[in-house]
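Here the complex is missing one protein chain, while the rest keep their positions.
What follows is subunit A.
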Amino acid sequence: MTRAAQAVEATDVSRTYELDGVSVPALRGVSLVIEPGDYVAIVGPSGSGKSTLMHLLGGLDRPTGGRLVIGGRDVSTLSPPEMARLRNETIGFVFQAFHLLPRTSAVDNVALPLVYRGVGARERRAKAAEMLERVGLGHRLHHRPNQLSGGEQQRVAIARALVTDPAVLLADEPTGNLDTATGAAVLALLEDLNTTSGVALVLVTHDRDVAARAHRQIVMRDGAIVSAPAGPSIPAPRRPTEDES
């Protein structure tokens, strides 16, 4: 096992929410390895814990149990500012709702992660413009989000996720707010970036055809992985879900 070569490694990770004194287990003992250049699709019914898992893999949230290593660093040893830096350097997020800053041009939206890296304005803009060029929006640099179509907005978000040259791109239902044709184009872009730039792509989707194109599929139910077809270094699920009837 070449530990350092793994982008993200989750071992028996769980996440339990406390709601009014009641424990709500959103994830129960999930183990998963994301390798550089990977293309993993996560599928499963609503409420099965897909988003919760994505937040953990991206260092936005911390597990309540198990061990999570992102970019070679155990998140339980990291302070909030160190987690922020880890997200900035290792992870790119693409959300269903785009989450672009309003009243801010496409190029400045894309440059935002570089702001928190302390990159100067000129260099930021140049990198952001280059990235927008790569997602096919070189002619839309100074458009505001409300002047862009849904597909264009998601391309801006993808450019923003990749401008820092991260190891892992986490896309939680990136086509969920788009029509079929636009969604397919966005997906094609993500897959192209995965093959050309070598960024690992983790994709949450409800579309079985889309999932079928990934190197690996992970099926979730009730906060656990119920099927993860064999791959070179994927550990089998450690325990079956107890509450399956």
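We adopt the following convention: contacts are C-beta pairs under 8 Å (C-beta built on N, C-alpha and C of every residue); 3 or more make two chains touch, one makes a residue touch a chain; residues count from 1.
As a convention for this text, contacts and distances are computed from a predicted model.
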Going by UniProt, what is the name of the one chain that was not included in the view, given "Transketolase 2", "ABC transporter permease", "Succinate dehydrogenase/fumarate reductase iron-sulfur subunit" or "Tryptophan synthase alpha chain"? "ABC transporter permease"
Of the residues A:24, A:101 or A:212, I need the one that contacts the missing chain. A:101
Which parts of subunit A face the unshown chain closely enough to count as touching? 55, 58, 60-61, 80-81, 84-85, 87-89, 93, 95, 99, 101, 103, 112-113, 115-118, 121, 160, 164
